[in-house]
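Encoded as structure tokens, here's the structure I'll be asking about.
What you see is the complex with one protein chain gone and the rest in place.
Moving on, here comes subunit A:
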Amino acid sequence: MSLLHVLGFGVKIGNFFWMLCCWFVSWFVDGGIEDKSSLLAGSVGDPEKTKMTTMKKKNKMWFWNRISSSGLKIPSFSYQFPGSVKFNKTFWRNVVIGWIVFWVLVSIWTLWYFSSHAMEKRKETLASMCDERARMLQDQFNVSMNHIQAMSILISTFHHGKFPSAIDQRTFSEYTDRTSFERPLTSGVAYAVRVLHSEREEFERQQGWTIRRMDSHEQNPAHKDDYDPEALEPSPVQEEYAPVIFAQDTVSHVVSLDMLSGKEDRENVLRARSSGKGVLTAPFPLIKTNRLGVILTFAVYKRDLPSNATPKERIEATNGYLGGVFDIESLVENLLHQLASKQTILVNVYDTTNSSQPISMYGSNVSADGLERVSPLIFGDPFRNHEMRCRFKQKPPWPVLPMMISLGMLVIALLIAHIIHATANRIIKVQEDCDKMELLKKKAEAADVAKSQFLATVSHEIRTPMNGVLGMLHMLMDTELDVTQLDYVRTAQASGKALVSLINEVLDQAKIESGKLELEEVRFDLRGILDDVLSLFSAKSQQKGVELAVYISDRVPEMLIGDPGRFRQILTNLMGNSIKFTEKGHIFVTVNLVEELLESIDGETASSSESTLSGLLVADRQKSWKNFKAFSSSNGHRSFASSPPDINLIVSVEDTGVGIPLEAQSRIFTPFMQVGPSISRTHGGTGIGLSISKCLAGLMKGEIGFSSTPKVGSTFTFTAVFSNGMQPTERKSDPQNNNQPIFSEFRGMKAVVVDHRPARAQVSWYHFQRLGIRVEVVSCVEQALRYMKTGTGTVNMILIEQEIWNREADAFIKKLHKDPLVQSPKLVLLAKSVDSSIDALSTGIDPPIVIVKPLRASMLAATLQRGLGIGNRETPQHKGPPALILRNLLHGRKILIVDDNNVNLRVAAGALKKYGADVVCSESGIKAISLLKPPHEFDACFMDIQMPEMDGFEATRKIRDMEEEMNKKIKNGEALIVENGNKSSWHLPVLAMTADVIQATHEECLKCGMDGYVSKPFEAEQLYREVSRFFNSPSDTES
């Protein structure tokens, strides 16, 4: 039972705490104010279970609502003070302190509440017990009193109403003894008769004893056991007497005693006869037993008196007095014995007639705790007041349960406080850490920037003295040196050159990392660039006997807009790597449009060794771009989409080199990572090239990837986005007309390529196509001859691969001799390297033209021109299209050259004049400005940078200012546009001439408004590159 209670209580308390937690969390989340008093009243104040449960339900709902809405609030709360850590700290400390104080108060209150509750209950128990006892006492007393009254009537009827009396002492005592159970509270009953003094003698005689008084007893209550009624003296003379005639056996010693002689009795008797009701004495020590007792007295009247009879009438009608002795002490004890739990309480009964001096009737005067219950006792005597006072025997037990509860609450609250504290601390610590990390991050970033700047600066600073060192070494080589010394110097120079190129690369890397590298946006000829790059590597490839080839798809526009220098850098890097690691076979560069590749991607079959350029196996090209984002296909539909003006190029460099070991493939694009430490020793290089290429490709909105099979080869592929540099009108023109006009002399020619390898044939086809030569591909000599006989039109040349020539030359020549053609075509031999071509010369017929690969348009054109004897405008030494194109571009142009150095001026003028330009010279910047004040008729200006008085930068700046002014005027219509027919705005191409080809100078050139730069002394190809950007076609010149 009690266990159940405890359990129930535990549940209650748990629920209570749950609610408190909810409340706290929600309050904490709100960060706000809640009506605390109402909460307290709701949660602790009411012990009623029903109310509790409803509260609980309500609270739960409320809590969940809060939780769901607080999900968003918590982070926002923590964001409120992201910076002010200090505020947070104090705030949280206050929260914790407040929480603890609050809960200490709550637990004290709980303790008080529960203990007071227990006290109340105790009081109630006491009251009910006390009242019960008082009522019982009262009831039994009343029963006794009624019986005594009934006895008085009995006496009046049978003693006074009958004559002679029916009752004598014996009858009376017997009767009273037998009916004593009716009067449980009385110890004895006695009857005293009223005797007047006149009747005394008669009465004494009749009874046989004298009336005695009882005063002396009261004065000497000590010797109760030696009580001797005979020793009492006879009553003195009185007006009347009330001697006892009948008495119960228990009080038989009072017979013959005059009741009026006792002080208490007398008072009692007098009161009883005048009131006609039962009257009680104050408690006094009884005669003989000397115990405390109370005497109840009824008067016995001669006749039945009316209830409203006067006291006088009553006194007169009085016949005698019936008295009942109540031995309160023993009686109360008896009574209490009948009740349960008599041990727990102490009962005292008092007569409080005299309220200031209550007379104790029962009970010991043991002092107990203050808790006391007073119950009034009504014994039917209005004159006397009695009351019962009850107290608990034991002190109240310690309130263990409330103490435990409040202690538990306190502990839980402290734990929660600890959690809050720890959480707050944690949050603050995390915040601090976060700040610290932020700081560190900033520092690290700053350090990174500093590193890049440092690299850039240092690289630049190193370059200057390096130039000195290299110059000195060069000079040293020219002095008289023995072989060993020369070797040393060469090594030193090679190292120096390597260092400079490394520095350039590091500079590039640093620039890319610091985001300073910006791409140019200029028109350039992609095919020309590839030719350049090819020529760069041609010597090496020929030396190694590796076949180098380029194929550019027809769909790639002639002119593109982008950064040719950087594009070239990527290509050079990739090809440089390829040539470094390839000892036999081929290196094949292909340029396609991404779209084109996507269209054909599904049809492309795995490459067999026969389909490659040199007949060696290559790495799977497709794998190299499988990771490209642009190519990632989602459910068959390729996500690649290009906006119309963008040209998406995909360039592959395929080689048959050693390949990249699988374990090194993952870090191939990491700066300074090489396949192995031995690589740099055997092949040189820093390993930074690929990383730069990757960055550059990224800058061109492209990607780079590779696939490599060790011992088979590698294929690197990158994409880049350019814009179309072709004018819409140009694009519409006849595709045959696409080629540079410079090769017009070959247009309309027809050639047959004899090659059994389709890939190689395609390359040949591509290059001859560029010259405007129509090409037919056949796989063997037989076929070629057959074609020439049956084919329509004349065939101007037969292009034969060296491989086939070596095999079938004799047969071919024989056949040709046997069956001469109408018009014998020129034989062109495509040789891999110079030395291998020599033996082919020993033939009977016309010596064939030998073209040493790699095929390049310029070289091809020059060789053919020489071999066919057409368009021989150039000196044989000065072959190649740059000169040819330049001539076309520059013919008739008016060009101003500014240089303070006469020799330079003369040389530059000579060079430009040679290309047909109309050259004007100027020795100073100031003079140049006066010449170039618009309107003028110059088409371009070549400007030296370092000049006394006014340098090239400043002069250019001034020229640009003047032009701008002029343009403004034209815009406003102030100036006429007559002077130079088609010029609606002025912008004279100004090219810097400098011997200093450092990047920084170049940048400065562009910054001050120059359009480009050419290095001094002039180099045809570079000149061409720069000039071609401004002068598009010779037709412009005429207009």
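Simple rule for what comes next: a residue touches a chain if its C-beta (ideal position, glycine included) is under 8 Å from a C-beta of that chain, and two chains touch if they have at least 3 such contacts; residues count from 1.
Simple rule for what comes next: contacts and distances are computed from a predicted model.
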Protein name as given in UniProt for the chain not displayed, "Dolichol-phosphate mannosyltransferase subunit 3", "Coiled-coil and C2 domain containing 2A", "Histidine-containing phosphotransfer protein" or "Proteasome maturation factor UMP1": "Histidine-containing phosphotransfer protein"
Residue of A:E239, A:D304, A:D478 or A:E663 in touch with the missing chain, whole complex considered: A:D478
Full-complex contact with the absent chain, from A:P645, A:P948 or A:G973: A:P948
Residue in contact with the excluded chain [from A:L593, A:A831 or A:A911]: A:A911
Sole contact to the chain not displayed, among A:D900, A:D918, A:E965 or A:E1004: A:D900
Subunit A residues that touch the omitted chain in the full complex: 464-465, 467-468, 471-472, 474-475, 477-478, 875, 877-878, 899-904, 906-908, 910-911, 913-914, 944, 946, 948, 995, 1016-1019
